[in-house]
Every structure is written in C-alpha cells, then in structure tokens.
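To start, the structure under review is shown below, and the notes come after it.
Every protein chain of the complex appears in place save one, which is left out.
Going in written order, the chains are labelled A, B, C, D and E, and every chain counts its residues from 1.
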Amino acid sequence: MTFESRPSGRAVDQLRNILITRNYTKHAEGSVLIECGDTKVICTASIEEKVPGFLKGKGQGWLTAEYGMLPRSTHSRMDREAARGKQSGRTQEIQRLIGRSLRAAFDLQAFGERTLHLDCDVIQADGGTRTASITGAMVAAYDAFSKLAGSGAIAAVPAKHFVAAISVGVYKGMPVLDLDYVEDSDCDTDMNIVMTEAGHFVEVQGTAEGAAFDRKVMNRLLDLGQAGITDLIALQKRSLGLA
Amino acid sequence: MTFESRPSGRAVDQLRNILITRNYTKHAEGSVLIECGDTKVICTASIEEKVPGFLKGKGQGWLTAEYGMLPRSTHSRMDREAARGKQSGRTQEIQRLIGRSLRAAFDLQAFGERTLHLDCDVIQADGGTRTASITGAMVAAYDAFSKLAGSGAIAAVPAKHFVAAISVGVYKGMPVLDLDYVEDSDCDTDMNIVMTEAGHFVEVQGTAEGAAFDRKVMNRLLDLGQAGITDLIALQKRSLGLA
Amino acid sequence: MTFESRPSGRAVDQLRNILITRNYTKHAEGSVLIECGDTKVICTASIEEKVPGFLKGKGQGWLTAEYGMLPRSTHSRMDREAARGKQSGRTQEIQRLIGRSLRAAFDLQAFGERTLHLDCDVIQADGGTRTASITGAMVAAYDAFSKLAGSGAIAAVPAKHFVAAISVGVYKGMPVLDLDYVEDSDCDTDMNIVMTEAGHFVEVQGTAEGAAFDRKVMNRLLDLGQAGITDLIALQKRSLGLA
Amino acid sequence: MTFESRPSGRAVDQLRNILITRNYTKHAEGSVLIECGDTKVICTASIEEKVPGFLKGKGQGWLTAEYGMLPRSTHSRMDREAARGKQSGRTQEIQRLIGRSLRAAFDLQAFGERTLHLDCDVIQADGGTRTASITGAMVAAYDAFSKLAGSGAIAAVPAKHFVAAISVGVYKGMPVLDLDYVEDSDCDTDMNIVMTEAGHFVEVQGTAEGAAFDRKVMNRLLDLGQAGITDLIALQKRSLGLA
Amino acid sequence: MTFESRPSGRAVDQLRNILITRNYTKHAEGSVLIECGDTKVICTASIEEKVPGFLKGKGQGWLTAEYGMLPRSTHSRMDREAARGKQSGRTQEIQRLIGRSLRAAFDLQAFGERTLHLDCDVIQADGGTRTASITGAMVAAYDAFSKLAGSGAIAAVPAKHFVAAISVGVYKGMPVLDLDYVEDSDCDTDMNIVMTEAGHFVEVQGTAEGAAFDRKVMNRLLDLGQAGITDLIALQKRSLGLA
Partner (left out) sequence: MTFESRPSGRAVDQLRNILITRNYTKHAEGSVLIECGDTKVICTASIEEKVPGFLKGKGQGWLTAEYGMLPRSTHSRMDREAARGKQSGRTQEIQRLIGRSLRAAFDLQAFGERTLHLDCDVIQADGGTRTASITGAMVAAYDAFSKLAGSGAIAAVPAKHFVAAISVGVYKGMPVLDLDYVEDSDCDTDMNIVMTEAGHFVEVQGTAEGAAFDRKVMNRLLDLGQAGITDLIALQKRSLGLA
C-alpha cells in the first residue's frame, strides 16, 4: 500500500496502547485512570443518594457526566473554565455526549432514586479525550455500582451492556483508527463512535473538517470503529476481571 | 407494508411540506423564513466588515452561527435564555453544528476580511429545528453574498456547494425521514444528516435514545437522509431562482 | 402649515398602519403578531398554574413580561443577549414597563394562583417596539384569559379595562404621533404613553434627548397620545370581535 | 381642606428638609451628601482622562452614572447586588435615568475626551432616592468640573443649565410633593420629574400603581413638581455659593 | 531613635484617632460608623429570623459578613463590583475574615435559629479597612443582640468575649502599628491581627510584600498588635457604655 505512514508508525487499524488503572484515587466509589497513548483521563464515579427534581418520586435513578481539562493538559495553556466563569460549548457538547452514552449502558430503573455522577478530567491531552472518557467512565461506573451491590443496596450491577468509544478519521486521504493529536489537527474527517458490545451504535458523530466524505469512506470508518471498540470492550472486561 | 402509519400519515420517506420565504425581514442582507410543517425558523445572514481576532490580517473571512428559540415556540413555555443569563448546552451544540455546516458550504478565503453572522431563531417548534435552521441558513447566506457580489465587493457568491440538512430516525421500529415532534418524542434513534449536493457527508450525528441500532438500520437511515437532502437542495435552488 | 413633512409623509397626528394577527403561533394560549408599519412584534401569552414565591397561598394571580429583539431585527446586527449572558438595561427597563402596564389592565385577584407570562419578541424593528409590545400583549393576554374562561377555570376574562400604548415626540420642532425609526433617531423628545380606554394614564415616560421641552409641548404631546390610543383600543377590540 | 394630613404633617406642596454637604469624602473630585428628610445619598463625581470606545477620537466627553443601595439602607435587608452577581432591573433603570438627566445639564462637547463618572450610593433610604441622587449629583458634577476648570484643563464649568429632580404622587387621593417611604408605599401614582432651571422638562416618568389617573391630576402633579424643583435648584446654587 | 518619622508623625506604637458612632443609620438593628483616621466604614448588623439550609432544625444561629467599597472611596475610582457582576478575590477574602472573626466573638448556640448579617461598607479608604470593619462590626453586632435581648427574644447578648482587629507592618525597616494608606503602599510586611480581650489570637494574617521577615520582627509585630487591640477593645466598651 502506498499510504504515507502515520506519524506514530501505527497501522491504519491499530489502536494506541490503552491502559486502564482502577482505584486510581481513594474517595470515589469508582475511580479510573485511562491512558490512550499520551492521552490521560481520570474518570470518577460518585453515587449520590438523590435524583434531580424532575425524577423525584419516580423510583428510578439518573446518570450524568461532567468533563474538564486541566489548563495545561494541552500544548499551550488554555484558560481555566472555572476562572472564566463558564464552560465552553465544546465542553458542554462533550459532557452531554458522555452522559448519553453511559445512560445507554445502564438500566436507570434498576438502581433506585440515586444519581451516578461521572467526572472525566483530562490531565494530559493527545487526541481522543472524549472517547477515552467514555471508555474509562464505563469501568468507573461499573466499579461504583459493584460497590453499591456489594453493600446490598441493589441486587446487581445494573449494566445493560458494555459501551466503549473510539475516534476514526480520514488522515491524508486514508481512513484510520484512533487519531492522535497530530493526526487530528490535520485530518479531513473526524468521527466519534460509541458502540455496545453487540456492535450496535449508541452514538455516531462525524464531521468533515476538510472535504466532505462519501458513503464508501463512511462505511470504511464504521468498519474501523467497530473493530476498535470490540478490542476496547474486551480490555474493559479484563480490567474488571470479567473476562 | 404492515407499518403502523406515522401520526401525520406521511410515507416513511416523505418530507413535510417545506416552504422557503426569502426577504422575510427587511434589515438583514439575507433573511429567510423556513417552514417544515409546523416548524418555523427565521434565518438571517448579516455581513460585518471585520473578522474575529484570531483571523485578523490573514485576508480571509469567517462565518459563525447563533441559534435561539422564542420562549413559547414550544409546547410549554421555556425559560428565556437571555433572562437566565446563559445559553443551554443544547443551544450551544446546535449553533456549533450550524456554524460548521455552513462553513463547509462557502469558501472562507474568497470573501475578504468579513464575518457572516447567521442567526436562526425558532418562532414555532415541531421537531427538526436544527436541520431546518441549516437548510434555511444556506439560502439566507447565499442571498447575503449575492448582495455583496452585486455591490462589487466580491467577484461572485463564494459557494463551494449547496448543503442542506434533515433528520431521520427509528420510530416504532421503522426508519423514517423528517421526524416531527410527536415522532421525535417517541423514537428510538434520532439522526441529523448534513450533506452537500454531491451527496457527500458534512455532518452525521446519530443518537440511540432507546435501543442501540445496528449497521443495517444505519444504512437505511443514511439512504433516507440522502434522498431527502437531494429534494431539499433542489428546493433551495428553486427558491433562489437557480434551477 | 409650514411643517417640513414627516419622512413617511404622514400627518403629525397619523398612526402608521397597524395590523393585529391573532393565533400567530400555535402553542401559546394567546399569540399575536402586531405590525406597526415596519415594526413587527410577536406577543405570546402563556398561562402557568403557579405563582412566584412571594404570592404563594394568597389566592391571587401574577402577570409578568419579558422582551427581546432578534439580533438582526435592527439596522445593524446587535449582540444576542443570551450569548452575552445578560439582558441590557434597556431590555429590562422595557420589560418592566410592559409588565406594569398589563398588570394595570387585569384584576390579579380574579384568576386564581396562576401566572400569565407575556413574551414580546421583536422580529423587525422600525421604532416604537415597546409600545407595540404593550398594545399587542393586551390582545394576547385577552385571548389567553378567554381560553381559560372557556375551559371553565375562571368565570370570565378578568379585564379591568383595555390598555394600549403609543409614542409621541418632537421631531424637527413639531410634536408628532407614533415616531418611526428615522424620526426617533433624530428627535428632541420621545415620550411613551400607556392609557386605558377611559383616557386615564397608566404610564408616561418622556425624555428630552435634545432640548428640554416646556409645558405647552408637554400638553400637545399628551393630546396626540390620547387620540392615538383611542384608535388603538378600538382596533384591539375589533380584532377580538368585541366591537 | 378635608385632606387627611400627610403622615409627616407636611403640607401637600412642602418638600422635606433638604441638606447638601459638599466635600463629603476626600478622594473624589466632587463629593456630596444629600439628605432629603431621612433619605441620605452619597454622590461622587470622578473624572477619568478617557472616553468609552464609541467616542474615541471625536474630541468630546462622556458622562455616565451608577447607583447602588447599601444592603441595610432599607427597612429590611436587601441582597447585596455585588454578591448576587448582577444589578437588578430597578437599579439599571435608575442609573440610566440619572445618566440621561445629567447629560442634559452639561455640554459634552466642552470638556474634552474625559468621562465624568457619577456614583450615587444610598446609605439610608426613606423614599425618593433616585430624585435625591439626581439633585445631589448635579452639585457633585459641578464641583468636579470646577476643579477641572481651576486646574486650567478646561476654560469653564461646561454647565448648560442646572437640573434637579423630585417625586410627586397621589396619596390617599390627593396630589402631593416629595413622597416619603410611608407615602410611596401606599400611593396610587408615583411620578418622577427632572427639570431645568428654566422650568423645562428633561424627564417625566409617571406610573399609576393603583388607579390610573386623569389629565387634571397630571396637570396638578406637574405644577407641584415644577414648584419643588425651583426650590431645589435655588438650594443647589446656594450650596455652591452661586446665589 | 534614628527612625525616619512616619508620614503622619505618629509614634511607632500609636493608633490613629478612632471614632465609633453608634446608631449611624436608622433601619438596621445595629449601625456603626467607625473612623480610623481617614478610613471610614459603615458597619450594620441585621437580624434575620432564619438560618442557612445547612443549619435548619439544629436550634442554633449563624453569623455572616459581607464587605464592599464605594467605587470612589479610593484614590482613583474602582469599578463597581455589582456592575462588573462579581466580587473580587480580595473582597471575598476580606468578608470571609470578618465573618470568621465575629463568629469567634459570639456563641452561635445562644441566639436561636437566626442569622446576623454584618455589612461593612467602606465610604472612605485610607488603609486598614478590613481591621476597622471587624472592630466596628463587633459594636454593631453587640447593639443588634442587645436589641434582641431587650425584646425578650433571647436572654442576654450572646457575647463570648470582645474581639477587635488592627494592622501592623514593617515600614522603612521599622515595625509600626496601624498603617495608613501611605505606609501600606510602601511597606515590606503587612499583618492583620484579630484578638480577644484576653489577648488570645483569633486570626493572624501576615504577608511579606517585600523582604521576608524573621522571627524577631514577628514577635515585635505581635507585641505592637496586642497593645493596639487592648486599646481598641477598651474603646468599643466605652462606646457601648460598658466601661
């Protein structure tokens, strides 16, 4: 193949090294450090014994997510959102995506009037922070629910299926899996895919940042993504001792 | 087909009635009322003779979008975002989508150090406000650039290609085109597609709000969307007297 | 009379063409498009089945108003207040005026623990947006209360009297009725008058933007205003089928 | 006259005791404590050697005002606006009124590219704080400009005419001058009048808080106001040693 | 001693003239004007018949403080915090200090479910505004509680001990008591001390703005502070008629 090699030397369908460290910090019910190459995100899962107002008295739970980046997690320092007094549109978009993705993984009816708060904080960014957040948050949430089940508060972890997420994109004309920062900054198309272990889509968000892309490329990107997510879910399960 | 009929009685691949009224208000360089069934959005395009700081001196233009809903455009009254003092995450997500979609339609290098501001304000909502906004904003932007070209400030309308947008989704198990509010409130999957006249993707945003969806459904949704967008772009061109 | 003619060619005591379209949008209990020449405002009235905290348990209702302008309702584009994160002093001043004026029109004791929200959104501005808002909101509120009475929730529309509003001012030295934008931008005095059908004052707000004005001019302005409001209230009643 | 006497025992056309103390604080170019009965407002005038952006390079000055109340200047403690993070609509309305009124008093062309900042801070409130602010700010501004003239920076105090302000209203059916808090809380109509020394109107803001009022009452209120302002302007001049 | 004399001519251990005026404004339960040389602060104490949420139902009271400066209390005009929409870090730091200091003076268990709000507003600043605020607030709080005790609502003023505060610092190499603005602007070390009448520390906040200071200087500063506070507490008691 005449493909100009990827900056990292990876094959087009090759994930970066992924490491999942559980119990990374000590206070949270679930706490995971996920490393995807040089991208590092702390994902914590906190259980609160109440639900938002719109769910009070309905006997079901809620799951919500927030996302942040340390100011110098990036190449040049970003303003601190707390100091500016508001979260950027990008931050809100990402945390809404994380929340929807994880709500698809768990049965909200099955854990009582509780809220699971997921906090995904990027301590080092090198591309793919939102997909790493989703993949890591799945494990943190699983741990938190295991603890809750262990305490007898609920019967079992209310997981419907595992979800994981990955980015795919078109870099120098070639569809590739798991873009790092160098690729992401110079790609034509960037797509984030969230899938279940059954290979079903939870979210697909594709953007043509350069040239619009045709159906054939779309299909290739979906193939790459599905293969990557299969590997990620296997890794999630191994890290939890479930496989 | 044994499909339980859509609430509106439309065929699964049938758009709502779409009306595009140009020159809807008198001050803006481009001003369009787009009606997609009962969804009504005013899209204005305003040209400003300067660019944001990060582009100063680079000789190119910028295009940006904002989105809003009148408080009682919806079934029950929403809080006014200006009074609450911030735009919701949903609003920011939508206006970022509109901006990216329209930046894909025009050549930013070709209209000098100017900013095109698109304002999409929903006066009545019945599902599909973000896609209606994109489809209407394309026409408003075209009109604004025509006026600029007419004044001699630029040589021609700097359009690379037309873009339009539509929603598709899975309603009661069946992929359908152009969801209205009743369908949208009760669907399993909702996907917004932005495409060029060549049938290339600019944006794809699909969310499984209920069950995750498989690749076969994905393909059917993309087919429906592409057909709908072809019709919308034909309509845009007719309304502009270009076809 | 040697008076230099008004830019619009109107007589000094002549209103612009006023059109009131009821049921303009479909969700609100009352929804009016009011057009005063080229000024166009959507006024919706929404009934909420609760009152603010300070009125809870007192058995009475509340009425409140908000005002906004679409960013390109004006000659040059204004910042969107929701994006800036706050309403301007002008906006707040206007919505307080609308609220006070309409509270004078209805008997707050007579519609139970409900809130009537009035939203006045300017889609095209050509002077006189606050007075058009008041005049239109009167009709929208009347419609909303009629619907409530029709449902049997209240015995009758709790109107004490009709109110309408108009601007008067001193343009090129001559007192005139109903200033349009061109006149408003170049006038010495601008006064907004809100009156009941009995010709009693609800609000008078006059500002000498250029030269201060004497008592004789004041009297002439009040005369002009009263005549204009008499016509507007007749029009409100006709549009409601009450006259 | 069968008029039920005013709570304070004042005649209907009688002002409260008014005291103007110049040089009340030491840093400001002009600093006045104005006491109208138990209403006490500190008015400072600060000169800044620049103008807002919209006036840069035009060779003229600007005058602007801000207003605040100490949290316990009132009967029950109010929230501190700085702590709540925003000024109320009432505050903004008042400071806009003060600014317009004082801009009418001075020739903005005549003091160079400078801004006069007026700060009116209520330390004790007993009705009429906005009119006291205007009357006091006139003296503070005069002092600040005198200092500027004394330094040789400008030729003379750029006053066009003196302005002062007073409230009038209908209390228990009777038009009265200069309402105190007890009257203000229980009046049917409240009107604030700003006038020049020539008896010309700068601002008139009347609100029927209870019953709407007719033209005859309007005329009586304007008469009362004009008489009161004549006295206030005499007092301003005496306090400045000009009469 | 070869010490270059202080700008004010005071001895190194000499306080400025301190004046405490009680009942300075009429609405607050306690209201004090404290003058420390040219520094003037209005301290009001307001009693509210409820406690913050975190204390509800616990049968105890709360005490909290807020601090502000009039925009032109200072040499050059500062922005108004209410207009900027937030309190500075300095303001928050100071009001937290005042609150902690006064909570040390009173027995929160002994005045029921009530909140004492202290508002310290600087009308003229010449150094030492935060310590003047604490010293004045002690008297205002005492007065407010006296009034509450007088009404029979509580048995006695719930004071544990008097507290007062003063600044000390190193000016031109010499430790001095009670820095004024000229000294404060040019000092190496600035320390604020809050003490009880028994000479025990409630707060010590020292900052080396220039050279770091050694233990010997620390000791001298603490000596100076303790002596000054002894005098201040005597003055507080005299002003309250307690000594």
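Basically, a contact is a pair of C-beta atoms (placed from the backbone, for glycine too) under 8 Å apart; a residue touches a chain by one contact, two chains touch by 3 or more.
Everything quoted here is computed from the prediction, not taken from an experiment.
Enquirer: Wait, the hidden chain, what does it touch out of the ones we have here?
Expert: A, E
Enquirer: Check each of A:8, A:74 or A:146 against the chain that is not shown and name the one that touches it.
Expert: For the chain that is not drawn, the touching residue is A:74.
Enquirer: For the full complex, which residue in E:153, E:204 or E:227 touches the chain that was left out?
Expert: E:204
Enquirer: Tell me, which residues in chain E touch the chain that this view leaves out?
Expert: Output for chain E: 86, 89-90, 92-93, 95-96, 100, 104, 161, 191, 195-196, 198-209, 211-215, 218, 222, 226.
Enquirer: In the complete complex, which positions of chain A touch the hidden chain?
Expert: 25-28, 31, 38, 40, 42, 44, 46, 48, 66, 68, 70-77, 80-83, 85-87, 91, 117, 119, 121, 123-125
Here, only the chains that are shown with their structure count from here on.
Enquirer: Spelling it out: a chain qualifies if it touches chain B and also touches chain C; which chains qualify?
Expert: Intersection of chain B and chain C contact lists gives nothing.
Enquirer: Under the over-half criterion for shared residue numbers, do copies chain C and chain D use the same patch or different patches to meet?
Expert: same
Enquirer: Using only Cα atoms to place each chain's centre, name the chain farthest from chain E.
Expert: Comparing chain centres, B lies farthest from chain E.
Enquirer: How many angstrom lie between the centres of chain B and chain E, each centre taken as the mean Cα position?
Expert: Averaging C-alpha atoms per chain gives centres 59 Å apart.
Enquirer: Starting from the mean Cα coordinates of chain A and chain C, work out the distance between those two points in Å.
Expert: 51
Enquirer: For chain B, write out the residues touching at least two other chains, lowest number first.
Expert: Where chain B meets two or more other chains at a single residue, that happens at 85-86.
Enquirer: So with touch defined the way it is at the top, what topology do the chains form here? Options are line, ring, star, complete, other.
Expert: line
Enquirer: If I apply the definition of touch given earlier, which pairs of chains qualify?
Expert: All touching pairs, sorted by chain label, are A-B, B-C, C-D, D-E.
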